[in-house]
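The other protein chains are all here in position, but one chain of the complex has been omitted.
This part shows subunit A:
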Amino acid sequence: MPENANNANKRIDEPTGTELVGHEWDGIEELNTPLPRWWLWTFYATIAWALVYVILYPAWPMVSQATEGVFGWSSRGDLQTELADAQQARTAIFERIGATDLDALANDPELLNQAIVGGEAAFKQHCVQCHGAGAAGYEEYGYPNLNDDDWLWGGTLSDIEYTLTHGVRWEGSGETRLTYMPAFGEIFQKSEIDALVAHVLSLSGEGPGSASGAALFETNCSACHGVDGAGDRAQGAPALNDAIWLYGKDKASIAQQIRAPRHGVMPGWSDKLDPVTIRMLAAYVHSRGGGEAEAPELPAEDETETADEVATTQTSGDDERG
C-alpha cells in the first residue's frame, strides 16, 4: 500500500475496503474512489482550450457588442462569404439566361429550369404581396391568378416578360400596357345595365340572356370584348365568355364593373430588377401551368384561345371573364 507519512491517519471503510475521505455528514462518510489522473489533465486541457478560444473568437459581451477575437470571425461574415460565393456561382447561369432569347430558352429544359427556380425566388420576394405565395391572385382586389389558362395581356414568355418590364397602367414606362374601359354608369339606365349583365352572363352559358342586352353589347362593347365576348389581349380586354372572372361573377359585381370599372395597376419592374431577373420571373410565371407557346405567325392575340393561360402579371379589367 502506498507508503506515506500519513498512513497512520488512513481509515478504511470496512464493508467495501475503500479508504474514507474524512468528510462526514450526519454519520455518513464519503468513500475515496479516486479519478484517474488523466481525467484531471483532460479537465485542464478544456480550460486551456477555453482560454485560447476566448482570445481567438468573439466571447466577452461588452456594452454594444462582444469582443471580436483575434480571428475576427463572425457568423454574419460567414453569411456574407456564403452569399458572395453563391452569387459568384450563379453568375455564369445568369449570363446565359440573359444571353438566351426566349424561344431558345423555352427549348433548353435545363436552363429553363434554372430560370424557373431563380424566378420562383424572385417571385417570393417581389410578387407575392399582390399575387399570393401560390400565384393565385386575389379576386376581391382584382389581382389576377397566374396559374390558370386565362391571360389578360397574353401568356407567352415574351408577353409575360413585356408585362413584367413595363407594367400595366404604370406611370414609370411609356410603353406600359395601357387601356381603360369607359364608365357606363352615366350612359346606361339601370335596366340597360341589367340587360347587359344578363347578356354577359349568357356568353358563358349562365342564364337566359337578354336580347336588348345583346344589342347594347354589340353596339357598345364588342369593339373591345368581341362580338362573342372573347376579349382582346391587345387591349387587355378580358374574355367574357369563359368561366374566369377577375372581379367576381355575381350580377352585382358585373354591374358594378360596367358602371364604374376598376382598373388594376401593376408596377413595371424595369426600374427595380435587372433584365435577367425579369426574364426568370417570366419563366416562373409561365411555368405555373398556364403558359402559352410562342405563336410566331399569329397576328392577333385575341381570341385565339389556347387552352392555357394565366394572367401573368397584373392588371385588371372591367368585368370580365377571361
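Observations
In this section, a contact is a pair of C-beta atoms (placed from the backbone, for glycine too) under 8 Å apart; a residue touches a chain by one contact, two chains touch by 3 or more; residues count from 1.
Convention: contacts and distances are computed from a predicted model.
Entry comment: the absent subunit's protein name, as recorded by UniProt, is "Nitrogen fixation protein FixG", drawn from "Nitrogen fixation protein FixG", "Molybdate transport system ATP-binding protein", "ATP-grasp ribosomal peptide maturase" or "Response regulatory domain-containing protein". Touch with the chain that is not drawn comes from one residue among A:145, A:165 or A:235, which is A:145.
Looking at A:36, A:61 or A:174, the residue that reaches the missing chain in the full complex is A:36. The chain that is not drawn here is touched, among residues A:244, A:266 or A:282, by A:244.
Where subunit A meets the omitted chain, the residues involved are 1-2, 4-7, 9-10, 17-19, 21-22, 32-40, 109, 132-136, 145, 147-150, 204, 239, 242-244, 287, 289, 293, 305, 307-309, 321-322.
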